[in-house]
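Chains shown are a subset, placed as in the full complex.
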Amino acid sequence: MRMRRHKSEWKLTMKPITYDNAPDHVRAVFDDIKMARKVPDVNNFWKYLANEPRMLKHVWDSLKDVMGPGHLDPLTKELIYVAVSVTNNCDYCMASHGAAARAKGATDEMMNELFAVVGLANMTNRLANAYKVPVDDAFK
Amino acid sequence: MRMRRHKSEWKLTMKPITYDNAPDHVRAVFDDIKMARKVPDVNNFWKYLANEPRMLKHVWDSLKDVMGPGHLDPLTKELIYVAVSVTNNCDYCMASHGAAARAKGATDEMMNELFAVVGLANMTNRLANAYKVPVDDAFK
Amino acid sequence: MRMRRHKSEWKLTMKPITYDNAPDHVRAVFDDIKMARKVPDVNNFWKYLANEPRMLKHVWDSLKDVMGPGHLDPLTKELIYVAVSVTNNCDYCMASHGAAARAKGATDEMMNELFAVVGLANMTNRLANAYKVPVDDAFK
């Protein structure tokens, strides 16, 4: 009975791409992130996403465009990001956007109230499903 | 071969409880909702949830306590509610809390930006999962 | 500019397989379902799943084995099925397993209490995520 190839023959997890070993087009995105966010280095998220340079660029272009000043203030947008990340149980995203919310002024009281709203919404979402509540005419 | 009981023998879906046919303890919650929200009647959600009077009271008590003025402004909390409901694909909750957000001042531009943030967060949540990005020391 | 093939050239949605037009190996599963459940015809779920006869057989074999009398009583298992289906917002599954629960004796009061538990669990799941609550030693 022939055994399958040994695991060391393939690379199982992606490694982060650091600035020093990044190709030029990745480094250009890293530079733009550092400049826009006034940070000395990019977060782990960007270093891993750099394994797919197309998405690195698209995701950054989108976030830069949408998360900055706009129709909602930047703090509100970070809170929304945290709300989605808690609902989906994404540890990294809770940590990074939680930190971003803090940096933009979120207090403990605001974070606690955010968690309360997220918990309640997840509950009432299922209660509305369970009872198959028809949409009120007033909401149409 | 004996067939199972005919479906008409059991009630398959819950019916809404209207004010007129509500027992006193349900009517008391309905009155409190109408008073607090300055509306002539409660939404369908409450009429269906009234089938479980304990939850009718608990959910209303929680929402009244959390969704009103607090550490986050009421509009921000409605936007967070919509963000969770879009993520979970709850039609009723998108409609009702979307309407609540509109009533509290959300413009088309704000709703569009909200949807953009929700879309991006759902994407980056999965990218962070896929790459198993470790949390940066700075976020710990 | 050449347009893509017109949609009528491909079949967009699967059609149900009825007993009369089912091949023998599908009909054998249908017969087994009808016999085991004492029903004159199989539900729509099975007619659609018959498009993939391997899964028709595997899913039926699994459900027949697990959902019948066992370590949990059949009604409890139907309630669990409904709880998952409400959480995932699967309309068909809520309807079919809700009906199965009713047929096995679930009362309105039991269904309402079930929905209450499902709502609360979906809320506290997110609160535990949000606060990153460490598992107590007593639960390890």
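Note that the chains take the letters A, B and C in the order they are written out, and that residue 1 is the start of every chain.
We take it that contacts are C-beta pairs under 8 Å (C-beta built on N, C-alpha and C of every residue); 3 or more make two chains touch, one makes a residue touch a chain.
Since the model is a prediction, treat every value here as computed from it, not as a measurement.
Enquirer: Taking the 3 visible copies as a start, how many copies are in the full assembly?
Expert: Whole-complex copy count, per this file: 6.
The definition used in the following text is that only the chains that are shown with their structure count from here on.
Enquirer: Round to the nearest whole Å and give the separation of the Cα centres of chain A and chain B.
Expert: 23
Enquirer: Any idea how many Å lie between the Cα centroids of chain A and chain C?
Expert: Once rounded, the distance between the two centres reads 32 Å.
Enquirer: At which residue positions does chain A touch at least two other chains?
Expert: Residues 87, 91, 118, 120, 122-125, 127, 129, 131-132 of chain A touch two or more partner chains.
Enquirer: Taking the touch rule as given, give the residues of chain A at its contact with chain B in the complex, in rising order.
Expert: My answer: residues 13-14, 43-45, 48-49, 51, 55, 59, 62-63, 66-67, 70-72, 76-77, 79-81, 83-85, 87-88, 90-93, 95-99, 107, 109-110, 112-114, 116-118, 120-125, 127-129, 131-136, 138-140.
Enquirer: In the complex formed with chain A, which residues of chain C make contact?
Expert: Going through chain C, the ones touching chain A are 86-87, 89, 91, 94, 115, 118-120, 122-127, 129-132.
Enquirer: Would you tell me which residues of chain C are touching chain B in their complex?
Expert: Touch residues, chain C against chain B: 35, 37-40, 89, 95, 98-99, 102-103, 108, 111-113, 115-116, 119.
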